[in-house]
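Of the protein chains in this complex, all but one are displayed in their positions.
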Amino acid sequence: MDTQSVANEVIKSTREKQAFSIIALIRNEYFLYLVSSAAFVLLWHWVAKEQILGKSLATPYDVVKELGRLMTIKLAGKNLFGHAWASTQRILIGFSLAAVVAIPLGLFMALNRTVNAIVKPVFDLFKPMPPIAWISIAILWFGIGEPSKVFIIVIGTFVPCLLNSYNGIRLIEPELYDVIRSLGGNRRHEILQVSFPAAFPAIFAGLQISLSIAWTCVLAAELVSARSGLGWIIVQGMKLTKPELVIGGMLIIALVAWLTTLLVSGLERVLCPWKRHIEGL
Amino acid sequence: MAYEEVKVQTPLYLKILPVLSICAFFGSWEFIVKTGIVPSTMLAAPSEVIKLFIVKLTDPNPDGAVLSQHAWISLKEAGIGYLLSLLVGLPLGLTMGWFTTVRGLFRPVFELIRPIPPIAWIPLCIFWFGIGLWGKVFIIWIAGIVPCVINAWVGVGMTNPTLIQMARTYGASDWQIFTKICVPSALPMVFGALQIALAYCWTNLVGAELLAADQGLGFLISMGRRLALPQMVVLGMVTVGIGGAVIGVLIDAVEKRLLAGIRR
Partner (left out) sequence: MEKQKNVHNKIVCTDIGKTFIQKGTQQVHVLEKISLEVHDNEFLVILGPGQCGKSTLLRIIAGLETPTEGQAFLDGKLITGPGPDRGLVFQSYMLFAWRTVMGNVEMGPKLNGLPKKECREIAKHYIDLVGLQGFEKHYPHQLSGGMKQRVGIARAYANKPQVMLLDEPFGQLDAQTRLFMEKETERIWQTEKRTVVFVTNNIDEALILGDRIATMTGKLPGKMGPVYKVDFERPREPTDMEFLKLRHQITEASELVL
């Protein structure tokens, strides 16, 4: 996230013109990144080695070794990629199901007052309920198989998808509709040419939020009950008291979650090339 | 346009429909359970939930605590974790937005932690803190700190650069610019963070309690499942939902009052 103010940039560029000096190096952001990353790993190593937190922390080296081991051996019939894919697959299914229903519904609610009056109150009932609270119900309904996990993800991602497409339309400048009307367009044109495209960036913002919620949901579901997936790996680590497995699992989760986020923003860049300058953030 | 044409009174049917729709929702819920379309082992009728609610106000059985105690435990955990995350996250985010050194030192670690869902910390928490209060506080703290840092950081980044340059020409020091210009400019974003972080904390609290707890609303929900008592599950969910809604409304009110001075 590059959000330095212009004033900061000015300072930076004048600094670069100065001759090389130790102080400038120490204050250089990227150099500091390097230093702090190294310090973090070293500190972690030291804490784990000296067993300051007892045996509950593994050294970075152990974690890497464990990850290497997981690449080749199979846990419950799947190697690391298999488990990562199991989690990702659940997210993709649940996420697409929710998006396919919630986005059109949100658009519909924003465009039609009657639909809004019927759906909004019920939706508002469900909105403040954390998706994780649904896990128990999901297990009661669907057992501990795939459907219950997908269900949780659908529930969790439904709310931001719907809210964002709803608000995306409601925040459109009304004068844009005037343009269409004065060019001779009718209500259908207003919706197709203005409402939908203008709501697009908001919908994508909703997808991004949904995605991070989806990861939380899938992990929670897998922690409660699963036979595969990254959450299951962590649970295994906990049950076997193998912190290296737990931390390795967490790192892989971070990696995969980050990759899926990249995927959505890449998709957005392709699908709405005009958006880059609107947000500016 | 300086003048807004206000729609004349919302039509009557638009006022009645929401009420009808809520009634229809609860009515059909009650109906499908009572007539056995959905077996009562899977879903409890609203009337059952209300009955259990009244019972749970005084009776600690079968899960070991009355409802208010569960709610209090959850509130305490969420409250402590939330406050701690504000206490750490906001100063960190604000300074990361302005001081290159702070950003350089903390950004790599932050970027590493950011994509990990807080729920994933649960096993480590159990290793470190057991299943007591502080394990959950830690999860909630992790959950709250990410939006705090991001919003404060972005807020500082949105400071009008002209203001900063103006302050520089007056000879203000970096620290003065930070406290007098950047922090006030970031305030609206910071208030946004208060709300996002709270919602986030509340969600993850439930997750933490589902997995590692012996009291709290999340525990109530998971006990309901283990004892196959759907009315207890629904009661827990409803209480959590109401809690979330109430907190949301409170924060909204506080924010409006605080921001009144800023937004004129």
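In this document, chain identifiers A and B correspond to the written order of the chains, with residue numbering beginning at 1 in each.
To be clear about the criterion, a contact is a pair of C-beta atoms (placed from the backbone, for glycine too) under 8 Å apart; a residue touches a chain by one contact, two chains touch by 3 or more.
This is a predicted model, so every value here is computed, not measured.
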Identified contact with the non-displayed chain, of A:37, A:56, A:89 or A:193: A:193
Hidden partner interface residues of chain A, rising order: 173, 175-176, 178-185, 189, 193-194, 197-198, 200, 272-274, 276-278
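Criterion: only the chains that are shown with their structure count from here on.
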Euclidean distance of C-alpha centroids - chain A vs chain B, Å: 17
Chain B-facing residues of chain A, complex: 1, 3-8, 10, 27-33, 35-37, 40, 53-54, 56-57, 113-114, 117-122, 125-137, 139-141, 212, 215-216, 219-220, 223-224, 231, 234-235, 237-238, 241, 243, 246-247, 249-250, 253-255, 257-258, 261, 281
Partner chain A, residues of chain B touching it in the complex: 13-14, 17-22, 25, 41-43, 97, 100-101, 103-109, 112-124, 126-128, 150, 153-154, 156-159, 161, 164-165, 168, 202-207, 210-211, 218, 221-222, 224-225, 228, 230, 233-234, 236-237, 240-242, 244-245, 248
